[in-house]
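One protein chain omitted, others in place.
Each chain gets a letter, A, B and C, in the order it is written, and its residues are counted from 1.
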Amino acid sequence: MSQYFADIAPVTYQGADSANPLAFRHYDPKEKLGDRTMEEHLRFAVCYWHNFVWEGNDPFGGQTFERPWFPADTMDLARAKADAAFDMFRILGVPYFCFHDHDVRPEGDSLTESHKRLNEMADYFETKMADGGPKLLWGTANMFSNRRYMAGASTNPDPEVFAYCASTVKACMDVTHRLNGENYVLWGGREGYETLLNTDLGRELDQMGRFLSMVVEYKHKIGFKGAILIEPKPQEPTKHQYDYDVATVYGFLKRFGLENEVKVNVEQGHAILAGHSFEHELAMARTLGIFGSIDMNRNDYQSGWDTDQFPNSPSEAALAYYEVLMAGGFTTGGTNFDAKLRRQSLDPEDLIASHVGAMDICARGLKSAWRMIQDDALEGPRRDRYAGWESDAARAMLADGATLDGIAADAEARGANPQPRSGAQEKLENIVNRYV
Amino acid sequence: MSQYFADIAPVTYQGADSANPLAFRHYDPKEKLGDRTMEEHLRFAVCYWHNFVWEGNDPFGGQTFERPWFPADTMDLARAKADAAFDMFRILGVPYFCFHDHDVRPEGDSLTESHKRLNEMADYFETKMADGGPKLLWGTANMFSNRRYMAGASTNPDPEVFAYCASTVKACMDVTHRLNGENYVLWGGREGYETLLNTDLGRELDQMGRFLSMVVEYKHKIGFKGAILIEPKPQEPTKHQYDYDVATVYGFLKRFGLENEVKVNVEQGHAILAGHSFEHELAMARTLGIFGSIDMNRNDYQSGWDTDQFPNSPSEAALAYYEVLMAGGFTTGGTNFDAKLRRQSLDPEDLIASHVGAMDICARGLKSAWRMIQDDALEGPRRDRYAGWESDAARAMLADGATLDGIAADAEARGANPQPRSGAQEKLENIVNRYV
Amino acid sequence: MSQYFADIAPVTYQGADSANPLAFRHYDPKEKLGDRTMEEHLRFAVCYWHNFVWEGNDPFGGQTFERPWFPADTMDLARAKADAAFDMFRILGVPYFCFHDHDVRPEGDSLTESHKRLNEMADYFETKMADGGPKLLWGTANMFSNRRYMAGASTNPDPEVFAYCASTVKACMDVTHRLNGENYVLWGGREGYETLLNTDLGRELDQMGRFLSMVVEYKHKIGFKGAILIEPKPQEPTKHQYDYDVATVYGFLKRFGLENEVKVNVEQGHAILAGHSFEHELAMARTLGIFGSIDMNRNDYQSGWDTDQFPNSPSEAALAYYEVLMAGGFTTGGTNFDAKLRRQSLDPEDLIASHVGAMDICARGLKSAWRMIQDDALEGPRRDRYAGWESDAARAMLADGATLDGIAADAEARGANPQPRSGAQEKLENIVNRYV
Partner (left out) sequence: MSQYFADIAPVTYQGADSANPLAFRHYDPKEKLGDRTMEEHLRFAVCYWHNFVWEGNDPFGGQTFERPWFPADTMDLARAKADAAFDMFRILGVPYFCFHDHDVRPEGDSLTESHKRLNEMADYFETKMADGGPKLLWGTANMFSNRRYMAGASTNPDPEVFAYCASTVKACMDVTHRLNGENYVLWGGREGYETLLNTDLGRELDQMGRFLSMVVEYKHKIGFKGAILIEPKPQEPTKHQYDYDVATVYGFLKRFGLENEVKVNVEQGHAILAGHSFEHELAMARTLGIFGSIDMNRNDYQSGWDTDQFPNSPSEAALAYYEVLMAGGFTTGGTNFDAKLRRQSLDPEDLIASHVGAMDICARGLKSAWRMIQDDALEGPRRDRYAGWESDAARAMLADGATLDGIAADAEARGANPQPRSGAQEKLENIVNRYV
């Protein structure tokens, strides 16, 4: 038990009228929507990196946070960090957490030493998890911070980095499997390029495809039942990241025959950086059959970098969870907060209050989305808009055997002259606003 | 023969020191680079729409151009427009031109009347083309201007629009085939959505996939030997366009099994709107095996809309043609100027001068790229950077049979500790600047 | 009386539970917040241009709307348009409307004929306004659509355009004055440049300063009591517009000694295009003493052009009206909807429903803002954050007589070592979400 949050009691649901900054106003974990509780729908996870590792640096400033476990360069400090982390998970009552290897253990002098430390920390986690603690939503490997990855991880021009990554991912998959993680995530922060001038694009994509294939094979070999997830992001830290967005990842998976083996972990902020809305990326993932999990946060629409702010828009959350529900809800996935405090938010209470607000926003969003679906508020008009396609003649145009010239001849014969109908966008937007 | 350009003589190459605004300073059509002349490398095409159809409107202003053939709503005016167009092609000495159906004929009262007019104009073109005029680089259908397409063309919620499009594309393919067009292009300006709230994404993608499959089948049926090209663009006029960028189009083609049948026509401005550099999109198309042709222009990097300006950066042109040359050069494709005058550039001479400058920029770019390749200026350092992958041990990691745990074990055993090498980006940028 | 909205009854307040798409759920005009009703706080205006003039064009498509008064090129059609407009004002129950000269009358063959027509329409409006109709929030001149303005209005390289503008603005000010308009707005859509290469920036700014000075003098000459307002926008239609944002306009006014004579009309969408939030621009205008009125709409954060959508974010509206209330509320200004339907929203009902939703969003925002202020929810923490500046020693540092070296010496002597305090951004964001 850490003293870091000693003054803060577990957060409870106190209803929408509560002015308590450390109470839930919308998230009542046991409230049921259909046959799932909100806890089961939302499957919240708190991340290790932003909360317990990040020191508050930005490109023009150094450390602002003063956590007692910093610089966390010994195993004792790593355990002190874990104590604080699990305290925070307990205070928030979240069912899951997520981590990178690099978040939880100081790097060793060698690969084997690093892996040994990772396993020791996994032992420590196991005790805490057994003790009523949260489960592991997913594990992952940090293959972007250390200078060895500066030119890529699996896509590095140096094959020794590729080998290093194989060892690192294997170790992280082993630990994730041992801790009963429900997914394993790959975010290729350095899988991309800074300049095309020194890059062999085709070769690097082949390396990445081969690496991912081996990851999938290894998953089956060890019997890991969780999902393998890729997290798309268009750029930053690289100038161009290969996992640009959901559609790009889909093409990549198809190219290497992995579209049935790998899904996506979609992040709100990354969607925005790619020029998309979050709901677009979720709808695309659903349509392409690769929806996995979400990283919930928000990005400043007017800053070109990855701001990883806590979600605070009830409207955006409603549209996001609408897509999650339309996809059938989460299976192995969940709602991980990949969000960090602003660097001026120095206090332990800021860590708790930020998550409380974010969980409430998600709960509001989920409830709005649920009611829109129950009321057929959007699906009714949508079905009506496409109703023309339900006729036999219309279906025939999409069926095998239809030809361009055949359809053309029919259209010309009947003097086809289609008349537009209102798309009613503003009315639909107003409908959404009745629910948020 | 039109009088519109009566005062302007055919443009000739006069060398780099010429100050004549209507002379080529870099584009000498007969100059050879390797075994192709510059004319054969660049395969310039002038487009019909921006030069002879657009009236100078912008979102806050009406017509500025006063062309004698406006409003071009009769067949006589359509022929007058064609006369001016072919005069301009002749003055510039370009080997190709491109058009939409809608550019060349007034729309009729019915599909059949519209097709009839299109065919009459094709007859008119045939005479002009026979008479030493330019060839057709590609034809295409305008399925975005008329209000019937406001909610999509093949992706429309109304199946009658789908049928209308089938007839329209068939007619345009027929004309393109008759005129010996070397490609047929599909730009899905309205194939996307304005709001997800009224859109069935999955259904629309299926419609588009089916439509494209029928286009490919029809191509084979009529024996058209040209390439079918999709032109990616991320947004505008729609909020989201399904053919977002090269990687997205690739995924779409793979999904519908069309990746060997369809290539891409890459536009500089569209690349930029998608958050990419032009050379990125070209390199990606080359890597994925779907490089077809280019629409040359530029987009203001600081305006979020499609500005379709004439190219004017020697550096950007060099990097673009570098990719074209690395892809083996154009086969059926070419360099189409999808660029329009600024709306204040009112004079006939502006139409000519803008193309002269653009052709010169492309010629400069091509020559720079050619010399960089001859000198191994970029490929040498690139090969060196990836040289580690040439060892047998490195190749083995990418070969069948390699496993994550096998590679990991080896790496751990040898204490893998990769050391970064300089990426030398600035030096490579300096090298490029030696050539431009 | 027009038949255009014949099926639509006046919109009434029916409470938050209403599912009627043509009823107010939040805007109860007579509900009081403090000593003003919501109608008095919000001072809604409907604009003429987007609703009755715009034909649904976009850069890639033509007319989609089919209004019976189109093309409105005769005075009879202009009156039919006015009939429909005043019907809509009546149905919505808005207290104000706004228009450009160009919106309400067909342009004549000469300046004097155009002015004569404008005055005839003003006569027609007077009757309708007398008849319980809305008042005029502001008038303005359209000096951007016609090709004569393509290179600028008052900033044109051609002095004859400057003179033409003087005549046009005088006529519009006269009509605005006659109709008891409460403000006169200048939006310099073409006051900027497309390329610096042909632009004399200094000369153009001087022309604009001189023009504005004459406008102010003329206002006083005719006894117009309303405010003169400039509407900032960074770009589009120009590459760079001189009235870039609030801070830029302030510098311009200071340069020409007009900062006490002219205020700003701040538009949400323009704020976003300039890289700012709406509340930023409002706070800046308040701070600089030039807050006047607002154009309410929203811009797609991910489209670089001016989308002029109807507001639909309760959170954004709350923060905007918070600034309006902090500025003391509107005096001559109001809430004008400078918003247009999406071009697929074809029906008369779309015109009404879009405004109903927008008025409700504003009402929600106003009420949220009002309660935040009543509860001291944000101002309390803000005062506390700056409390250190209330000490005498702190105040002295900002007072006359303080010197850099004096303050430095004191700081060094006492070993100044300031300690940061949490900025608590997330807690404040959570507080806002308690109110929206």
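The definition used in the following text is that a contact is a pair of C-beta atoms (placed from the backbone, for glycine too) under 8 Å apart; a residue touches a chain by one contact, two chains touch by 3 or more.
No experiment lies behind these values; they were computed from the predicted model shown.
Trainee: Specify the residue from the set A:G304, A:G380 or A:G415 that touches the hidden chain.
Mentor: A:G304
Trainee: Considering the complete complex, identify which of C:V53, C:V161 or C:I294 is in touch with the unshown chain.
Mentor: Final answer for the missing-chain contact: C:V161.
Trainee: Touching the absent chain in the whole complex: find that residue among C:T112, C:N180, C:N260 or C:Q374.
Mentor: Spelled out, the listed residue whose C-beta touches the missing chain is C:T112.
Trainee: Of the residues B:S110, B:T127, B:N417 or B:N430, I need the one that contacts the missing chain.
Mentor: If we include the chain that is not displayed, B:N430 is the one touching it.
Trainee: For the chain left out of this view, which of C:A6, C:A130 or C:L398 touches it?
Mentor: In the full complex, the listed residue that touches the missing chain is C:L398.
Trainee: In the full complex, which residues of subunit C touch the absent chain?
Mentor: Output for subunit C: 110-112, 115, 147-148, 150-151, 156-164, 166-167, 169-171, 194-203, 205-207, 210, 214-215, 217-218, 221, 234-235, 240, 244-245, 247-248, 250-252, 254-255, 274-277, 279-280, 283-284, 286-288, 319, 378, 381-382, 385-386, 388-389, 391, 393-394, 397-398, 402-405, 407-412, 415-421, 423-425, 428-429, 432.
Trainee: Write the list of subunit A residues that the hidden chain touches.
Mentor: Residues of subunit A in contact with the hidden chain: 56-64, 144-147, 149-151, 189-190, 194-195, 235-237, 239, 300, 302-306, 342-344.
Trainee: Using the document's contact rule, name the residues of subunit B that touch the chain not shown here.
Mentor: Output for subunit B: 19, 21, 25, 64, 272, 275-277, 301-302, 310, 312-315, 341-342, 344-347, 349-350, 353-354, 356-357, 360-361, 420-427, 429-434, 436.
In this section, only the chains that are shown with their structure count from here on.
Trainee: Please tell me whether the contact surfaces of subunit A and subunit C are same or different in residue numbering, using the over-half criterion.
Mentor: same
Trainee: Whole-Å distance, subunit A centre to subunit B centre, using C-alpha means?
Mentor: Distance between chain centres: 35 Å.
Trainee: How many angstrom between the C-alpha centroids of subunit C and subunit A?
Mentor: 39
Trainee: Among the residues of subunit B, which are close enough to touch at least two other chains?
Mentor: Each of 147, 150-151, 194-195, 235 in subunit B touches at least two other chains.
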